[in-house]
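Yeah, one chain of the complex is gone here, protein chain that is, but the others are all in their spots.
Moving on, here comes chain A:
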């Protein structure tokens, strides 16, 4: 039953509206689309598997089964990280907020009388966190030495080391552990004057700090 073609001709007759705009695609709005995209086709199964990098060996034998009603077409490949969709997965905001609040941490700066709060989950990694801290306490610039990260107050040259208190109550240098582990264990952050930071847990010397 070719309801699809019948429908699309009716619809475009009615409004002249280009249905491709409203077609469901796993891509950010405005992303480029292949010219061969068929307005009413769901993504073919083979594309889904390929894009999701699932068991690649399955694509050929299975492509027939679930594509009876839709012909394979490239409706536009999704970006590597799928765009977040409103309300999906379907978890109530109440619940999301309750669980989310665990990743809010207070940020204190030695010598500054105020505290700020950041939500660690909104950052992808250390770079973004430090950039955000820099913006927040806008007098700092980030200076990177070899494997260390420091924030520097350009006015008086005081160096601050970003440190954090973990779940066990120990104060550690920010950047030592993989990002996700940091997010899970960080209770609060303190920008400590470098001079005071000497007593912290020793850094690992195998120090590649690529922590994404």
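Basically, contacts are C-beta pairs under 8 Å (C-beta built on N, C-alpha and C of every residue); 3 or more make two chains touch, one makes a residue touch a chain; residues count from 1.
Methods note: contacts and distances are computed from a predicted model.
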In UniProt, out of "glutaminase", "Tax1-binding protein 3", "Medium-chain specific acyl-CoA dehydrogenase, mitochondrial" or "Transport inhibitor response 1-like protein", the chain dropped from the view is recorded as "Transport inhibitor response 1-like protein"
Per the touch definition above, residue among A:99, A:115 or A:131 touching the missing chain:
A:99
Interface with the unshown chain - residue positions in chain A:
1, 3-4, 7, 11, 14-15, 17, 19, 21-24, 26, 40, 42-43, 45, 48-49, 52, 54-55, 58-59, 62, 65-66, 68-70, 81-82, 84-96, 98-99, 101-102
